[in-house]
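Take a look at this one; I'll ask things after.
One protein chain is absent from this view; the other protein chains keep their places.
So, subunit A:
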Amino acid sequence: MLVMRGIVKQFPGVRALDGVDLDVQAGEVHCLLGQNGAGKSTLIKVLAGAHRPDEGTIELNGAHVSPASPVDAIRLGIATIYQELDLVEGLSVAENIFLGHEHARLGFTNRAAGNRAAHEVLARLGHPEIRPATEVGRLSPAAKQVVSMARALSHDARLIVMDEPSAALAHDEVANLFRIIRELTAQGVAVVYISHRLEEIREIGDRVTVLKDGRTVAVGLPARDTPTNKIVSLMTGRNVEYVFPPRAARPPGEEVLRVEDLTSPGAFAGVSFTVRAGEIVGLAGLVGSGRSEILEAVYGARDAAGHVVLGGEPLHPGGPLQAVRRGDLLGALRRGGVVRSVRRGMGLAPEERKAQALLLDQSVTANITLGNLPEFARLGWLDRGREKAEARRLVEALDIRPRDPERPVKTLSGGNQQKAVLARWLLGGRRLLLLDEPTRGVDVGARAELYAVIRGLADQGIGVLLVSSEVPEVLGLADRVLVLREGSVIHEGDAQDLDEHRVLDMIMDGRAA
């Protein structure tokens, strides 16, 4: 039904797709596997019409097609359900399903006809209980997923692409998702299914295509019978050479962070670990394993039960209200959350650099000093000379290019922006740095520099807690590794005792080694 041959997609600095083949038959569930950065997202964006391939051909039911836009792709019968559902929360279920192709005459919508048609589609999906007039914002994540699928069906899609549809779902909801997928395939619809969870792929998938470094390394493997071993070895052994700095020779210092029994319902439970001065501790796990949420909770940006102790001093999680509930009235008056964490010597380089860390319009200097303004001020009056001198020193120390601290930070490359975020936390005597995907969107050359900077920080006696979805990065950079799966720590050990293969096995198959 769908045949893609030799698809190439080039972005500035990277060849995201370097000759990908994909072959999907009507009525099958075709799984797409590959590590982060292997090219899965780019491939489905090509299919959805969001990217145009530089080379290669796409054939749909024997005819050459080249979807030029998402609207085009939908017209061809290709619907994509993204990880973050793209529903309009304020509109009703029916309005969402038929968004863009409403039941209308002369611009007046026919609500009754829309609701009837929506009900039909929902019933076909086995969910007649979702009422078409309900506002989507009130639905559960699982129900939203159903609405997304109903939207795909309302376009008479013959090929539905699902990008990690189970990441946001609870266990029984996944079973229901699978039931819907089976019904769709029974009607001849083809499904391209992306997931990192091998057990799901074994249960729902028919055939598997594996991507690595933008190339197809295996086409049409039987989903049920191919040994895990084989699949994982196809995905690993990446060609990209990572250059990691040598680990510290001396043993780590005293304990900087102690986390005990940290629990946030729905995200993670019973997480305990420590970070010592000069040590890099890595958290490995999939999206949805709770890795970023644990960082947020340690930082005080997310409410969680349990204990976070920084340098021997407890940072009580939760805001003033929780403190009052505990009967700790003095605690309620103290600044809680992030403000307190920062004052006590923590720093966070968040996952979404642009959305969560940077003031894009402002200069590199202003971005660097943002976390430590009081240090550059007397009675609120900024000492701009000292601020600039300090920023210049850091720009040179971290080799942020171009070496102009007055440049707006948005004109810098991803790697240099990330260095600016790290530079922010080099000021003011930090004791613990939390790094969430520090090399996302950073090209290969700049990565090695960032690794060296991060190791250099640890060598200065700072404790580092690192989250990365790239297993080789965690193994190469960290001293100690915690492997997370569905909100729990399933393995803890020395990074040197682990290899990529074993870690992938653990996070995908759930077997603690």
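The working rule: a residue touches a chain if its C-beta (ideal position, glycine included) is under 8 Å from a C-beta of that chain, and two chains touch if they have at least 3 such contacts; residues count from 1.
The rule we apply is simple: contacts and distances are computed from a predicted model.
Asks: Given the options "Amidase", "Transcriptional regulator, GntR family", "M48 family metallopeptidase" or "ABC transporter permease", which would UniProt use as the protein name of the unshown chain?
Replies: In UniProt, the chain that is not shown appears as "ABC transporter permease".
Asks: With the missing chain put back, one of A:Ala94, A:Leu358, A:Leu422 or A:Ala458 would touch it. Which one?
Replies: Of the listed residues, the one touching the omitted chain is A:Leu358.
Asks: Thinking of the whole complex, not just what is shown, which of A:His101, A:Arg116, A:Arg179 or A:Arg343 touches the missing chain?
Replies: That would be A:Arg343, which touches the missing chain.
Asks: Specify the residue from the set A:Val8, A:Ala113, A:Ala305 or A:Ala366 that touches the hidden chain.
Replies: Of these options, the touching residue for the absent chain is A:Ala366.
Asks: In the complete complex, the non-displayed chain touches which residues of subunit A?
Replies: Residues of subunit A in contact with the hidden chain: 299, 301, 335, 338-339, 341-343, 348, 350, 355-362, 366, 369-371, 373-374, 376-377, 380-382, 384-385, 388-389, 406, 410-411, 424.
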